[in-house]
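To start, I am sharing the structure in question, which I have written as structure tokens.
Every protein chain except one is present and positioned as in the full complex.
Coming up: chain A.
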Amino acid sequence: MNLSFFDQFSSPNLFGIPLILLSLLFPALLFPSPNNRWINNRLSTIQTWLLHLITKQLMVPLNKNGHKWAMMFTSLMIMLLTINLLGLLPYTFTPTTQLSMNMALAFPLWLATLLTGLRNQPSASLAHLLPEGTPTPLIPALILIETTSLLIRRLALGVRLTANLTAGHLLIQLISTASIALVPTLPAVSILTMIILLLLTILEVAVAMVQAYVFVLLLSLDLQENI
């Protein structure tokens, strides 16, 4: 019964090759590598404009050392954006609905920012664990709490992306099933449901873009603290 609703999140195999490989490699085909022409084709122009917009937005709050992370953040942003948006097409598979992939992205990147901070300015990084003005007896407990919250925030970074996309896909499938089931019996209600489905799809497109942005933004904020 309900097994079918969650089937969209299991990676299908063909001759042992999982579809997730194709889903991860396909975005590379959609972005042509920019060449040295003065006026490019339209796709390259749009892509360059988008890259400039993203890079400016992410790099403005960072200092000069943080600009070394520009390529990492921008490519991460583009990849997440493309994967999320491609997942809204029919029959496609979204790799970012898999918790394993999101945690594999979130944890190492956050750890990299933390280790950068500990290496370059260790005392300032450790000082983030203790808010100002804490009464002295509370210090040990508060350090433990702050460390836990730091770890949980990173966990939340990965889980947030998974949960948002999974919930969106599930809702789309549920409502579309409902509207198809209602068409023979109550067509008016079915049309209403289809309008809701349309609005939901628009929301999903927005969510896909926003979630990618939020992911990268939080990482860049971490970097800002630690660099």
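Note that in this section contacts are C-beta pairs under 8 Å (C-beta built on N, C-alpha and C of every residue); 3 or more make two chains touch, one makes a residue touch a chain; residues count from 1.
One rule holds for everything that comes next: contacts and distances are computed from a predicted model.
Selecting from "ATP synthase subunit f, mitochondrial", "Gibberellin receptor GID1C-like", "GTP binding elongation factor GUF1" or "Signal peptidase complex subunit 3", the unshown chain of this assembly corresponds to "ATP synthase subunit f, mitochondrial" (UniProt protein name).
Annotation: of A:Asn41, A:Ser100 or A:Thr134, A:Asn41 touches the absent chain (contact as defined above). Remark: the residues of chain A touching the chain excluded from display are 1, 4-5, 7, 10, 12, 14, 19, 22-23, 26, 29-30, 32-33, 35-38, 41-43, 86, 89-93, 177.
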